[in-house]
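Got a structure for you, questions after.
The other protein chains are all here in position, but one chain of the complex has been omitted.
Our next item is chain A:
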Amino acid sequence: MQLLNTLYVTTADTYLRLDNDTLRVEVEQETRLRVPLHHLSAVVCFGHTGLSAPLMHRLAEGGIALVLLDDNGRFKARLEGAVTGNVLLRQAQFGRVADPAFTLDMARACVAGKIKNTRQVLQRGAREAKSEDEAQVLTRLADDLAASLRALTEATSLDVLRGIEGEAARQYFIGLNLLVRPESRAVFQMDGRTRRPPRDRFNAMLSFLYSMWMNDCRSALEAAGLDPQVGFLHALRPGRAALALDLMEEFRPWADRLALTLINRGQLTADDFVLREGGGVLLEPDARKAVVVAYQERKRDEINHPLLAQSVPLGLVPLVQARLMARALRDDGAPYVPFVAK
């Protein structure tokens, strides 16, 4: 498995075309970048980006995902080639959704992965906290998450499970505020998770990073031959990539951690956001680019995968996890094990 690159086009009024089996990016008819297609696994375009039909054909043919997002990183469209993968695997997947016991176990695994990873974020925060009081609060919140993890094992229905997840998330987001360095707290204060639109700067950044992860999780599932819409924790709904949302849960804390890094290193400041009428907060175009660059760099970090017992770039972990999901769906007695960093 190789971590292929993703091209992100965030500059307005760019045009992408196919030129001699390379992708050429033009801004005002001037070539800015040429990338041979064999380096790419996806092309992600923000807002007003034009692209030629021959390029679209070539991307579909080469199995390179083309994703169109609006200026804020919200998903608009995706170009996909012919349905590929193993039909027997998909059939097994559909069968599993009808099995309540399996659905519950799978959903439990996803929530457990998320809570374990969020707990690590808080524990690390507690270790690095500057003041004794804050360390105590963070440790207490981390202990609460441990209690949620214990409660998970006894949850007998999806609704109970979702309730535990919601409560754990609420606690965790209280703790997240304390991980912002004191000087930045006035600017990056969050009062719980808000979206559509995000109502503060922290939430704006999280929404943006989550949509980046979401795209990668969806592509990973498709690469493993699974149907991204048929999920377990998230209810089936037309147009909703439920399985991609399930897979993404365990990666949310990674996005949160990256957001904290960007804030605490001062890479993003108050001026990098626009406050819209009606209370919505959005990232400025340059800041968006900085976040994408940071995200791409983070994906190259080598992470020790406990189950594989080897080091993998973080960007490949969704692919590994998608294959583990496929295995759990196909084989009896092979439970899905979410990715929890050591």
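The rule we apply is simple: contacts are C-beta pairs under 8 Å (C-beta built on N, C-alpha and C of every residue); 3 or more make two chains touch, one makes a residue touch a chain; residues count from 1.
We take it that contacts and distances are computed from a predicted model.
Between the listed names "Acyl-CoA dehydrogenase-like protein", "Sorbitol/mannitol transport system permease protein", "CRISPR-associated endoribonuclease Cas2" or "Phosphopantetheine-binding protein", the UniProt record for the complex's undisplayed chain reads "CRISPR-associated endoribonuclease Cas2". Of the listed residues A:Asn5, A:Thr139 or A:Asn264, the one in contact with the hidden chain in the full complex is A:Asn5.
Contact between chain A and the absent chain runs through residues 2, 5-11, 14, 20-22, 25, 27, 32-36, 38-40, 289, 292-293, 296-297, 300.
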